[in-house]
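The complex appears here without one of its protein chains, the remainder shown in place.
In this document, chain identifiers A, B and C correspond to the written order of the chains, with residue numbering beginning at 1 in each.
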Amino acid sequence: MTTATALTGVIPPVCTPLTPDFEVDTGSLTRLVDHLLDGGVDGLFVLGSSSEVAFLPDGHRAIVLDTVLGHVGGQVPVLAGVIDMTTPRVLEHVRAAVKAGVDGIVATAPFYTRTHPVEIDGHFRTIAGQAGLPLYAYDLPVSVHSKLGADLLLGLAADGVLAGVKDSSGDEAGLREVILGRRERSDIGSFSVLTGSELTVDSALWMGADGVVPGLGNVDPHGYTRLFRSASEGDWEAARTEQERLFRLFGLVRAGGARMGAGSSAMGAFKAALHLRGIIDHPTTALPQIPLDGDETGRVGAYLAAAGLL
Amino acid sequence: MTTATALTGVIPPVCTPLTPDFEVDTGSLTRLVDHLLDGGVDGLFVLGSSSEVAFLPDGHRAIVLDTVLGHVGGQVPVLAGVIDMTTPRVLEHVRAAVKAGVDGIVATAPFYTRTHPVEIDGHFRTIAGQAGLPLYAYDLPVSVHSKLGADLLLGLAADGVLAGVKDSSGDEAGLREVILGRRERSDIGSFSVLTGSELTVDSALWMGADGVVPGLGNVDPHGYTRLFRSASEGDWEAARTEQERLFRLFGLVRAGGARMGAGSSAMGAFKAALHLRGIIDHPTTALPQIPLDGDETGRVGAYLAAAGLL
Amino acid sequence: MTTATALTGVIPPVCTPLTPDFEVDTGSLTRLVDHLLDGGVDGLFVLGSSSEVAFLPDGHRAIVLDTVLGHVGGQVPVLAGVIDMTTPRVLEHVRAAVKAGVDGIVATAPFYTRTHPVEIDGHFRTIAGQAGLPLYAYDLPVSVHSKLGADLLLGLAADGVLAGVKDSSGDEAGLREVILGRRERSDIGSFSVLTGSELTVDSALWMGADGVVPGLGNVDPHGYTRLFRSASEGDWEAARTEQERLFRLFGLVRAGGARMGAGSSAMGAFKAALHLRGIIDHPTTALPQIPLDGDETGRVGAYLAAAGLL
Partner (left out) sequence: MTTATALTGVIPPVCTPLTPDFEVDTGSLTRLVDHLLDGGVDGLFVLGSSSEVAFLPDGHRAIVLDTVLGHVGGQVPVLAGVIDMTTPRVLEHVRAAVKAGVDGIVATAPFYTRTHPVEIDGHFRTIAGQAGLPLYAYDLPVSVHSKLGADLLLGLAADGVLAGVKDSSGDEAGLREVILGRRERSDIGSFSVLTGSELTVDSALWMGADGVVPGLGNVDPHGYTRLFRSASEGDWEAARTEQERLFRLFGLVRAGGARMGAGSSAMGAFKAALHLRGIIDHPTTALPQIPLDGDETGRVGAYLAAAGLL
C-alpha cells in the first residue's frame, strides 16, 4: 500500500485479546489475525476503538504492533491508530508506529480539549508532516465530540495531507458529501473513503465508499468479505442479504443491557463471541469495563448460533 | 498533607511554560512556582487542564513533576493530574506521580469511551487502591462529557476512596448537594470540596466549599488568596469585591475571539498575561492551539492594566 | 388511504407561502400544490417542519388545511402535522385536522418538557385513541431532542397505534432496525416506513423503506418521483444518479451562511427557489427568521440553473 493506491475492501479493527491479569495475550492475538486473514480481509487496523486502544498503556500498544506486524509479514497492509488527546501526544504514538513498520496511521481530531476546525486542520497537517506515511482521519463523534466536515476533509485530501477517512459518524449524508466531493474535485488524487458503520455497508458501498472497518468483522470476517465481494461484483442483492444477516448478528452488542456502558457491553460481546468460537483464550476486557456474566454470554452464544457461527 | 487533614485554600493549576520549540521551559516554570508561592497559595496542582496536560507527552509530564517537586521542596502540598482515557493508562501516570513524590493525585472519569456510573466507581476504586495517596476526583464535563453525581462522590468518600473533589462542572446546585451531603452523612471523614469555577469562588466558599483551583490564579494568585483569606475571616464583602475584580479580569480569556477554540484563547491569554507580567519567557502554547496575535495580546494587556497588574 | 394500505412513494412536506405581511398566501399555496401534483407525488404532508408549522398560529394552520384539502379534493392522501409540545395541545390540533378532513396525522414525541419513553408511548396511544385516523410518528431529534427507538415504534405498530413513521433522524442504522424488525415480527400489520432524509433516499428505499418526505421535493418534485419510480422498477443506477443530482441541488440550503440559523437559511432557500421558479409570489419566511439577501438569492438561482431547473 502506498499513497498512490487507495485502500479498499474490508479492514477490520483488530480486537486486543487480554489475559485474565490484563496483559496482552499475544497467542490469542496471532490466532485472531489468522482468523481475519482466513476471512479474506484486505487489511488490518490495529489500535482502533474496537482494539480497546483507549485502555492500552503504551507498552501494550507496542506489543500489539510488534505482534501483528511480525505475524502478518506484509501479506496485507496494517494501519495503526495513534489515538490520543492532542498533537504532541499523538506524535509520540506516530513515532512508535512508524518505527514498528506500519503501512498507515489513523488519527482522530483532538479531544478532551475544546477545539476548532482551524486547529483540527493544523493537527492533521502536523501529523502528516512528521509521519511520512499515509494518514487516515478517524471521524468518531461519539468519542471525540466533534464532527469532521466534508470541506475540511476534502481540503486536506487536496493538499495531500490525508490518504483517506474512516467515517464512524453514522452521518450517511455527510459520508455521501465526501464521496461526491471527491469525485467532483479535480484537485484530489487518491483518497479512500471507508465507513466504520458496520450496519450500512451495502449502502455506503452503493454510494461509492471504498471499504469498511467493521468491529463486528472480528467475529465474522467471512461475512464482511462476502458482502464486499458481492458488492464489487455488482450483486447488490447478495450484498444486502449478507448485510441483513450481519445486522441481526450485531444485536449481540446489547448483551450487557443497562447495567454497564454501551462500550463495555459491545466489547464484552465481541470478545465473548471470539472466545465461544474458540479463537481467543479469554473474554477478558480491560478495566474499568464490566465483564459479561454467564447469562449475558449465553445470549451472545444464541446470536452466534442464529447466525450459523457456532 | 495527609488523608487525615482536608485540603483547603487556593491551589492553582500550574501552567506549563513552553519554549518556542515546544519544550518545557523549566526556568520559567520555577519562576511561575515562585510567583504562586509569593502569592500565598496553599498548594499546587500540576498537570491539570490549565497545565495543558492534554498536550504534554509523558516525557514532558515527568519534567514538570520533577521540576516543581524539586523546587517546592515540601513548602506546600503538590497534587498531580493523571489525566488519560481509562484506568490502565491512568495507572501509568499514577506510578510516575507517586515515584516523583507528589502529595495527592487528581483523576477524571474515563473519557473517549462510553462509560457508566458503575464503571466510574470501579475506576476510582482501582486507582485509589494502587496509588496509596489521597485521590481527588476531577469533575469536568466540558472535557470528559459525563458528570460526577453527588451520590457517587459521597459513596466513594464514605469508603475512603476519595479524599476530595475538584468540581469544575459549573453546576452550583450539584456542588451544594455534595457539601450538604458531606455534612449530613456521619460515615464520611475528611473530604475536601474544591471548586474549579473561578468566577463564583465567594459563593462556593459561602456554601461550604473548602477551597478553589483557579486557572486565573496563575495570573493573579494574590487576588485569589486575598479572596480566600477574606472569606475565611468572615469578611464576605471584601471577598465579593475581590471576586468581582477577578471576574472582570477573566474577560481576557476571550481575547482570541471566534478564530480559534475557547481553549486556545484561554490558554493563550493566560500565558500572554504571564509573559507580559514578566514571569515566563515565552507565551507559547502547545500544538495545535492557535497563538494569539499582537492585537489579541494587546487586549490581554489592557485587562491586566485595568486590574492593576501591569 | 386507510390503515389497511401502507402509505408509499413521495409525500413532500408542503411549504407554506406567505405574503409580505406574513399572512398565508393561498393563491401561491394552491399553485404549489398543483406543482407538486404535476410532479407526480403520491401524497402531501401539510403542517410539517418544512411548512414552517412551528411559526404558524392556529388560524394560519386552519387556512392551510382548508386550502390544501379543498384544492386536492381527494386526488392524493393528505397528512397533517399536529406539532405541539405535549398531548393536550397536540389533541387540539388533531381535532382541527380531523374536522378538516385529513387522511392521516403526524405527531412528534413531546418536546420542551423532559420526557421518558413510557411517556412517549402513552402520548402516541392517547393521540391515536382520539384521532380515529392513521397516526404517523415523526422522528426529528434535531427539533424534539429525543430519538424514537425501534422497540418503541415496533411495539406501537404491533398494537395498531401507529400506521407508520417519518424518520428524519439521519440515523440510517436505526431506520434499518425498524425496517428489519417490521419484516421479522409477525404481529405487525401495515406499517409505513418513510424517510425524511432527502439525501439518502435511494439507500433508504434499498433497505426497504416505503417512501420519502423530502423538503427539497417542494423545489423539484419531479426529481424525487423519478428517483422513486426508478427504484420501484429496480433501476437503482438511475435512482442513484437522480439522487446525486438532488444532493448537489440541496447545497442551496446553505445560501444564508453563518449570519443566520440553519433553519432560516434552508427555508429561505426553498422559498427563494420556488419564487425564482415562478411558483410562489413571495419568498417571505416567517419571523424571526432572517430573509436571504440578493447575493444569497443569486446563489440559490445558480443551484437551480446547475440542476436544470431555471
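Keep this in mind: a residue touches a chain if its C-beta (ideal position, glycine included) is under 8 Å from a C-beta of that chain, and two chains touch if they have at least 3 such contacts.
Treat the numbers as computed from the prediction; the structure is a model and nothing was measured.
Asker: Using the touch definition from the header, name the shown chains in contact with the chain that isn't displayed.
Answerer: B, C
Asker: With the missing chain put back, one of B:66, B:92 or B:171 would touch it. Which one?
Answerer: Counting the whole complex, the residue in contact with the absent chain is B:171.
Asker: From the list C:7, C:63 or C:83, which touches the chain that is not on show?
Answerer: Answer from the full complex: C:83 touches the omitted chain.
Asker: Please identify, in ascending order, the residues of chain C that touch the omitted chain?
Answerer: With respect to the unshown chain, the touching residues of chain C are 22, 54-58, 60, 83, 85-89, 91-92, 110-116, 118-120, 122-123, 126, 142-145, 259-264, 286-290.
Asker: In the full complex, which bits of chain B touch the chain not displayed? Write them out.
Answerer: Those residues of chain B that touch the unshown chain are 170-173, 176-177, 180, 197, 199-200, 202-203, 206-207, 236, 240, 244, 247-248.
Please note the rule applied: only the chains that are shown with their structure count from here on.
Asker: Among the chains, which one keeps its Cα centre farthest from the Cα centre of chain B?
Answerer: C
Asker: Chain with the smallest distance from its CA centroid to the overall CA centroid?
Answerer: Taking the mean of all protein C-alpha atoms as reference, the closest chain is A.
Asker: At the chain A/chain B interface, shared numbers over all numbers used: above half (same) or below half (different)?
Answerer: same
Asker: Since chain B and chain C share one sequence, what rotation angle in degrees maps the C-alpha trace of one onto the other, as a multiple of 5?
Answerer: My answer is 180 degrees for the C-alpha fit.
Asker: Just the number, please: Cα centre separation of chain B and chain C in whole Å.
Answerer: It comes to 49 Å between the two C-alpha centres.
Asker: What positions in chain C touch 2 or more of the other chains?
Answerer: none
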